[in-house]
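Removed: one protein chain of the complex. Kept in place: all other protein chains.
Up next is chain A:
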Amino acid sequence: MLGLGQRFPPFHTAFEPAALHRSYTTTESMAPKDRKPHVCRNPDLIRGVGKYSRSKMYHKRGLWAIKAKNGGAFPKHEKKAAAAAPAEKPPKFYPADDVKKPLVNKRKARPTKLRASITPGTVLIILAGRFKGKRVVFLKQLSSGLLLVTGPFKVNGVPLRRVNQSYVIATSTKVDVSGVSVEKFDDKYFGKKVEKKKKKGEGEFFEAEKEEKNTLPHDKKDDQKTVDAALIASIEAVPDLKSYLGARFSLKSGMKPHELVF
């Protein structure tokens, strides 16, 4: 009875449930990605209790309208004929004990997460190794996770080198590295050269081989020079930066590392 106070919405025209619009009509500007995230139609009063009853939700979802559009029944698709599974032969051999399956492992190897304070051009302080204490310019992170750094070589003797992030303090000083191209350097560039297997020769042979290996190949020296040329130009633009990079860092009396701002 209409006296109940409920308004029955007219069929289809003034009240169209949003569901209909979404699936059956498209607006000109709408690309699938432009949709606003849909608010829940049935908010929780308390966990486990929705605001609207089953019959109200049926009405809200617009199933009545979809049915009406489809002549009284909900539109159905024909079930796709299931592809016949190939006939499996029974195995020839059943193992006596249960064979254990290894656990699923979906982890992917990734380079170490780079600290937010380390960006290309940051001055780093190396803490271990033969260059400990040296202040060095960071170039990029290689795919193995190691950091590619350079002295520059002319300034403090540190060549193009890989360094682990854990053995480094990042300072807040940045150098302009826009003029430097580091694309050609990767982990393979720094790997040990594969030695050709030699048959055991005379004593003379061995010494000759060893001397050859000790010098750096010329192309690596040239790479160092090209990288450093652009860097040194931008370093000399800042007063005192060159002598800063040439000096080693050390803890003096009264310096508390946990209170120092780098």
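Remarks
Heads up, the rule we're going with is that a contact is a pair of C-beta atoms (placed from the backbone, for glycine too) under 8 Å apart; a residue touches a chain by one contact, two chains touch by 3 or more; residues count from 1.
The rule we apply is simple: contacts and distances are computed from a predicted model.
Protein name for the hidden chain, per its UniProt entry and selected from "Proteasome subunit alpha type", "YEATS domain-containing protein", "Autophagy-related protein 13" or "Large ribosomal subunit protein eL14 domain-containing protein": "Large ribosomal subunit protein eL14 domain-containing protein".
Counting the whole complex, the residues of chain A in touch with the unshown chain are 123, 125, 135, 171-173, 240-241, 243-244, 247, 249, 259-262.
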